[in-house]
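As you look at this complex, bear in mind that one protein chain is not there, while each of the others sits in place.
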Amino acid sequence: MFIIDAPIEEIIELENQIMLCKLFAPEIAKSVKPGQFVNIKVSETIAPLLRRPFSVCDVEGSFIYIMFNVLGEGTKLLAHKFKGETINVLGPLGRGFNFDGNFETAVIAAGGLGAAPFAFLVKQLSKDKKILCFVGGRTSRDVIDYGMKDVIPSTDDGSLGFKGNVVELMNDNLDLLENKRLKIFACGPTPMLRALKEFSLKNNFECEVSTECAMACGFGICQGCPIPSSEDADKNYLVCKDGPVFNVKDIIL
Amino acid sequence: MFIIDAPIEEIIELENQIMLCKLFAPEIAKSVKPGQFVNIKVSETIAPLLRRPFSVCDVEGSFIYIMFNVLGEGTKLLAHKFKGETINVLGPLGRGFNFDGNFETAVIAAGGLGAAPFAFLVKQLSKDKKILCFVGGRTSRDVIDYGMKDVIPSTDDGSLGFKGNVVELMNDNLDLLENKRLKIFACGPTPMLRALKEFSLKNNFECEVSTECAMACGFGICQGCPIPSSEDADKNYLVCKDGPVFNVKDIIL
Amino acid sequence: MSKVDLSVKIGTLKLKNPVLLASGTVGYGNEISEFIDLNKLGGIVTKSISLNPRKGNPPQRILETSGGMLNAIGLANVGLEEFIKSKIPFLKGYKVPIICNIAAGSIDEYVECARTLDSEEAISAFEINVSCPNVKEGGLQFGNDVNAVGTITGKVKAVTSKPVIVKLSPNGSNIIDFAKVVKQEGGDAVSAINTLVGTSFDIFTRRPKLKNITGGLSGPAIKPVALAKILEISRNVDIPIIGIGGIMSWKDVIEFMIAGSSAIQIGTLNFIDPTASIKIISELKDYCIKYGIDKLSSLTASYLL
Partner (left out) sequence: MSKVDLSVKIGTLKLKNPVLLASGTVGYGNEISEFIDLNKLGGIVTKSISLNPRKGNPPQRILETSGGMLNAIGLANVGLEEFIKSKIPFLKGYKVPIICNIAAGSIDEYVECARTLDSEEAISAFEINVSCPNVKEGGLQFGNDVNAVGTITGKVKAVTSKPVIVKLSPNGSNIIDFAKVVKQEGGDAVSAINTLVGTSFDIFTRRPKLKNITGGLSGPAIKPVALAKILEISRNVDIPIIGIGGIMSWKDVIEFMIAGSSAIQIGTLNFIDPTASIKIISELKDYCIKYGIDKLSSLTASYLL
């Protein structure tokens, strides 16, 4: 884990209110794995007080990318930064995706900004796996497939691809999935992950999900980010340290 | 009084840590008088929470200037703004200098950043008064005479002009002042104003001083900025509303 | 569109909207009237008035802190007589409800002020300040004494027919007891909260930055504390609550109402943006329209726990 002042190399608006930010962060770029995240101090003042967690979206040499949605005060301040400004980045944090396993096809399932961690994962997977990406959004503008390939889209309003959510989309394409040695990698809103858990259990698919939770520290000292274990009723995992990526079987969503 | 989002037309460093900022603020430019101030929100967040008061340093057409010292969080944030950014300005506030009076020579006495309000005052006075400026600073770098003329400097360390403070400087130049119909206009640290009060009372000079005080509102609603009246022990003036400029006789410094 | 009803009731006091300006943060209305139309407000709570004028504490009286500010004004005010002579006439020019805040150094002084002001038609209600942390007499001396607060409430009620609101201190652990005694003694509502006691030192002189040593903490920093106090009262005592403490936006107003407030007061925010209250009122209206809320007052204590 490193704490570095990372100069912004580039910051662009990908879509309305969706930003992509390229940071010079050699130590992190060298050590980060897909699915891990960084915790960013978006201002030098106490407003906002806490860091903001973002998945590492991609890595290129000494640079890391983060992709983010402008939601509240923190992401608004971040979106207004300029090239050359420096932000303080803590990372890499958490456990990323486990993609060394014994599977042939990696199935990506992304809902909305859940697309964030997958450019990096897809790049790594491309070396020796087949890849199939299911990407959902509310409307065609919300279908974020940055860095993905072989994308099958869905939208809530039907404005692009299948009309429905990502899990319904996958169900609809079950023939593409059945009888494959596959592993699902998913990220998106909790209701989507919940539906996906059911879907993958039913179909006996291996599935890892990247979860989210309000965080204070990001590295295990505040106990602020529990997620209940599905095996032990007395146990919580910490999203920041034991996750954010979990085998979907291990957690209660 | 106006509350306006004023775009920054220009922001430059005059001296080490002393900034000059030109703002497009037509309503304020039109109505402000020398010695009045504006109260500026330097950030859009709650850090810092309160506005920061600054004298209007000069006016040019629809533009006002403020000159400031980078001291704490607020002025640091302000110093890092760029041309084109907008800041929220409330003003003009307070009572400025009264320079219509029956005098021939205006004597300016400025200590350090006390120079701030005088470019504007000197401009107005130039129409029909003689002007003599005494300007003090710790070292030659701290002698700020922006927009002044006929400047006689002093420094604490003797690195420029007279060695000593402004009031000692004026005492040293008493021959220039005696037997003139003059009025002193002063701004600077409280100890300087205190010494000046004594000096002007002793020599029977009319003297107005611009005072400073911690402020919350800047326009009379918080009662945060009292300055004791020298005439009525039960009375406080408010620096923001009854001042910041006072006849030195009226207040206890 | 215009069918949205922003009006609220605090006991018998009816206000056209829940947005009041808090005592000590708006003087007697004249300065802020240069920025806003007072008539648009739910009401104004005047700077605490005492029987005799008070000069207040010596400077430094205010200090910014992280997300808040400390004040130790010390109830500087013009006194009852001057208030009647020069401040009420100004306020009479408006139709905005005036809640007159009274501070005092003795129980009798509260009663005397209320009795004298009872005949002033321009005053819609009294707010009894028993919770000022910045004066030696009165203020927190009463604010931490349940019996005293009960006595003051009862005695003030006895001399006026106007609604009596008691402004409570957040500096104790038992705000419920205070709300209960106010209700029991006939008080019409409570306001919560006044400021939290705080201080700060200059690290070079080693002296307190405020001449009064301690001051009262206000602003967004205290918002979570205010909400917890309001919720506590709301869950335990059946009395209308005027919520105060760190409100910075219309969203905060909604949050305070959900937590139990019938109306709210804006304090520190007036210093930062004197027009904020009016903007907030119009944003509350937009919110009601957008979310189909006919009566804003239906939000009061609408929490789901």
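Letters are used for the chains, namely A, B and C, taken in the order the chains are written, and counting of residues starts over at 1 for each.
Note that contacts are C-beta pairs under 8 Å (C-beta built on N, C-alpha and C of every residue); 3 or more make two chains touch, one makes a residue touch a chain.
For clarity, every value in this text was computed on a predicted model and none was experimentally measured.
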Exercise for review: Give the labels of the shown chains that the missing chain contacts, considering the complete complex.
Suggested key: A, B, C
Check your understanding: Looking at C:Ile10, C:Ala179 or C:Ile258, which makes contact with the chain not pictured?
Key -> C:Ile258
Exercise for review: Specify the residue from the set C:Ile44, C:Leu227 or C:Ile272 that touches the hidden chain.
Suggested key: C:Leu227
Point to revise | Option touching the unshown chain, where C:Lys14, C:Lys85 or C:Arg207 are the choices | key: C:Arg207
**Study point:** Full-complex contact with the absent chain, from A:Ile8, A:Val70 or A:Ala216
**Key:** A:Ala216
Practice item. Over the whole complex, note the residues of chain C touching the chain we left out. Key: 65-68, 70, 140, 144, 169, 171-173, 196-201, 203, 205-208, 213-215, 217, 219-225, 227-228, 231, 246, 248, 251, 254-255, 258-259, 302-305
Revision key, fill the gap. Against the hidden chain, chain B presents residues 46-47
Exercise for review: Just the residue numbers, please: which parts of chain A touch the chain that's not shown?
Suggested key: 1, 3, 41, 46-51, 88, 90, 213-228, 234-236, 241
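Criterion: only the chains that are shown with their structure count from here on.
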**Study point:** Chain pair, most C-beta pairs within the contact cut-off
**Key:** B-C
Point to revise | Inter-chain centre distance, chain A versus chain B - centres from mean C-alpha coordinates, in Å | key: 54
Review point. So, what's the distance in Å between the C-alpha centres of chain C and chain A?
Key: 46
**Study point:** Rounded Å distance between chain B and chain C, as computed from the means of their C-alpha atoms
**Key:** 36
Check your understanding: So which stretches of chain A touch two or more other chains?
Key -> 46-47
Point to revise | Interface hub residues of chain C, defined as touching at least two other chains | key: 66-67
